[in-house]
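Here the complex is missing a single protein chain, while all its other protein chains stay put.
The chains carry the letters A and B, assigned in the order they are written, with residues numbered from 1 in each.
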Amino acid sequence: MPRSRAWTGHRYVSAVSAIVAERLVREFKAVRAVDGIDLEVADGEIYGFLGPNGAGKSTTVHMLTTLMPPTGGRAVVGGYDVVKDGPKVRELIGAALQEAALDPFLTGRDHVRLQASLHGLSRTERASRGDELLERVGLTDAADRKVRTYSGGMKRRLDLALALLHGPSILFLDEPTTGLDPQSRNALWVEVARLAREDGVTVFLTTQYLEEADVLADRVGIIDFGRIVAEGTPAELKAAIGRPTVQVAPSDPDERESIVKTLDRFGSPVEAEPGRLAVRLDAGYDLADVVRALDNERLKVMHLELDEPSLDDVFLAKTGHRLEGQADAQPEPVGA
Amino acid sequence: MIHVASAVAYRVIKKSLTNVSFLLPALMFPVIFFVGFAGALSGVDRVPGFDYEPGYETFQFAFVLVQSAAMAGVFTGFGIAQDFERGFARRLMIAAPRRSGILVGYAVATMIRWVLNTAVVLAIGLLIGMEILGDGLDLFALLLLGLTVNLIGTLWAAGVALRLRSTQAGPIMQFPIFLVIFLAPVFVPIDLLTGWIHAVATVNPFTAFIEGARSLLAGSTEEVAVAFGIAVPLAAAFGLWALTGLRSAERG
Partner (left out) sequence: MAFALVFPLFFLFVVSSGLDPVSSLPGFPADSYVDFMFAIPFVHGALFTALNSAIELGRDIDTGFLNRIALTPARGIAIMLGNLAGGVALVMIQYCIYFVGGLLMGAHFEAGLLGVPVLFVLAALGAVAIGAAGMTVALRSGSPEAVQGIFPLFFVGLFLSSMNMPRNLIENSWFQWIATVNPVSYLIEGLRSLIVAGWDLETLAIGYGVALGAIALALSVSARAFRARMTRT
């Protein structure tokens, strides 16, 4: 269903956008941490903001969540300008930032009470909503323990529960799974996906993990040195930089030439690992076609694999360097 | 604003009352100063010219009341700075529709904590034979004066903490207050001070607060108008200091 669009004076945006940023800039003395970002996130979308440490992800989130004003451009969240209508923005958003921002001397339930009071929830709402969310994130048993006794995963879960307490329509998650074990990470992914699909929450998720963006996000914006260098669905982004590659290891070296001739029907030869043959598939062909052809020619292979471009390949193509390997446990500093 | 202030105040008070590491230091220092000075220096009332009717313990209690009121505010400033360092302040800033409510919450919590601590020091004072000649109205005025000084300390420290957003700002918050407190007639009445310290104490606003407190404890209102006349505008001025600090914190 086509959405109505509006002209902001700079670009067209959807009339039902949850988040809009136009030429957003944030400078810290001589450093331009965010250098003119345009983005738009539709209602109910999971938007992945992918980039290495220091790219400007957290700074962007801080501006969108009214924690710091932009030095240039504007941003509208939930229909409200982040600078002029900060209080209204804050009523609509929830945020779980890089550091879990919990007080180690308070219990989980104390945090729920604090957050609920800050948002003006009534005592009844606070109790029912608090219990519901603590149960949803699996912290009912630990709710009356001091947060300093919580594991990293528990802190993240509490942080998520607090971000959702007042029922926000827009949720900001800033590297929510950094430092978590795989099980906790998966659990968080499941919950985030559920929030978007079932509750219609718009999620703006920053991450330096490719898999996270690939699995969770409806659309991904790739940021490097404060600018968005690519934007689209994960499939679109990958398709834009290249087709999949099929790599084959012949069982019989004498059949090598025959395999080459067969593979050449489906695409262009590319460099392969020693002892192997590879071809980048042309549009319209897939792995099944190659397997069928090799089988028809009765050519035997001892290894066959399909390599698809990753978001890291997308990053490399757009920026000249890889994102993979830059991800570490250290949180991205905000600003210079 | 009220629900923001009450949320912040609740958190500070809950933390103070349920964690010894927060409860003890804030309570200990006024008690140590009171017991240490009143206990050791009670012979000072034999110094010619010392004529404070309620006695030296009460004389010192007035100082400790004002000193602890101001320093309690500095303690809150440390807490605010730590909240920024640990990222907790971001939680408050994102969630609070009216951010000035956060400041109000910290100030209210500090007042409540100070009143509880002062009650303990008062109990100790009465136990060691301290005399209070003021009536209920005098003591109410004393409480108001203490709360105003407490507010001054809190707003000063909050303004520093909001601007610097680091616990390394601790000495900047603490040292000026410490300096001003001790450059006042702490041990003897101002008339018995001589030289440079007399000159400094004469213009020091804390002298007015301490003398106002001493008057009220002695059942007199002689110095009270001056004390409030200085305290209230100072509180307003530091209120502005703290609010502009909050704006600075919002700008990042």
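For the reader, a short list of remarks on this structure follows.
Going forward, a residue touches a chain if its C-beta (ideal position, glycine included) is under 8 Å from a C-beta of that chain, and two chains touch if they have at least 3 such contacts.
Computed from a prediction, not measured in an experiment: that's the story for all the values here.
Across the entire complex, contacts from the unshown chain go to B. Within the set B:Gly125, B:Gly146, B:Gly159 or B:Pro185, the residue that contacts the chain not displayed is B:Pro185.
From the options B:Thr18, B:Ser42, B:Gln82 or B:Ser100, the residue with contact to the unseen chain in the full assembly is B:Ser42. The set of subunit B residues touching the chain not shown comprises 21, 24-25, 28-29, 32-33, 35-44, 46-50, 128, 171, 179, 182-183, 185-188, 192-197.
We adopt the following convention: only the chains that are shown with their structure count from here on.
Those residues of subunit A that touch subunit B in the shared complex are 62, 65-69, 87, 90-91, 93, 95, 97-103, 105-106, 110, 113-115, 117-120, 162, 334-335.
By the touch criterion given at the top, residues 3-4, 6-8, 10-11, 14-15, 18-19, 22, 86-88, 90-98, 250-252 of subunit B touch subunit A in their complex.
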